[in-house]
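Have a look at this one.
Yeah, one chain of the complex is gone here, protein chain that is, but the others are all in their spots.
Right after this comes chain A.
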Amino acid sequence: MSTIETSTLSPAPAISMAEPKDFFALLKPRVMQLVVLTAVCGMALAPGSINPFLAIISIVAIAVGAGASGALNMWYDADIDQNMERTRTRPIPSGRVEPDAALGFGILLSILSVMTLGLVSNWFAAGFLAFTIFFYVVVYSMGLKRSTPQNIVIGGAAGAFPPMIGWAAVTGSVSIESFVLFAIIFLWTPPHFWALALFKMKEYGKVGVPMLPNVAGEASTRRQIFAYSLVLVPVAILPFVMGFAGPVYGAVSIVLGALFLKHAYGVLKMADGDERMIPAKKLFGFSILYLFGLFVTLLAETTVTGLIGAVA
């Protein structure tokens, strides 16, 4: 029987060099952190109770579902990822994972996560997760991203659904409170991504993705960032106003909101053609801190209040 040294073949046979960490990178772990945090918040705020083990597995299922949609997004976007500095080291454009393997991995995890959430919590939450994956992969990645500058406004809904899914995992339904949590992330997404798009404008232009700064110009983008920020900040205070978050959250949301507006105003006043884009970079960095700050405070205060209530 003859044998072949794979390294001497040309072209090389498709023997994968991918390691588990490469597949893990396909899941967009940093996005998953936000999904876990916001889904846990939705679950913690929901009325009713759920077995702690089932709660943990539900959160893992939601996170894996989000990761699966990230893998499918990377599979679809591999052609543009390889031409952008920010994304060219991702597993597919760097050659560590074959596109077909990423596709299979994403589909498998999508099915597994939805089935698991359905079996562990309820089928309404599972259906919601399936819709979220569909929305992110088909509606956003395949439909909107390359066709309209409003891509991330509509597509941002996919990233905003996890607290509603967490809420649904406990209650089997959605409510105005969970919708407010959705609205916070939904309104946060445009200023966050457009700040990034401002200082990555040339890269997006190079690969033909119609981000707002490339289509409507810098000045219009800066105005829209500020407009969305003006709406976002009061909406982020709503959980306190509506009574499902405590005074600590109220104070934090006001302080962080004021700082968000300050950064957004800095972007609004940024000079045309500013190459360094320092205010946009500052807003992008602060926006991540802002969202994490809101949800961590919400979760911490809810947990502490619940513990005090249980002891008293």
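Everything below uses one rule, namely that a contact is a pair of C-beta atoms (placed from the backbone, for glycine too) under 8 Å apart; a residue touches a chain by one contact, two chains touch by 3 or more; residues count from 1.
By our rule, contacts and distances are computed from a predicted model.
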**Asked** Of the options "SSS family solute:Na+ symporter", "Paraquat-inducible protein B", "Glycosyl transferase family 2" or "Protoheme IX farnesyltransferase", which is the UniProt protein name for the chain that has been left out of view?
**Response** "Protoheme IX farnesyltransferase"
**Message:** I'm checking contacts with the chain that's been left out. Which of A:Met17, A:Ala271 or A:Ile308 qualifies?
**Reply:** A:Met17
**Request:** Check each of A:Val120, A:Val153 or A:Leu268 against the chain that is not shown and name the one that touches it.
**Result:** A:Val120
**Item:** Residues of chain A in contact with the chain not shown
**Value:** 1-7, 13, 15-20, 23, 51, 53-54, 57, 116, 119-120
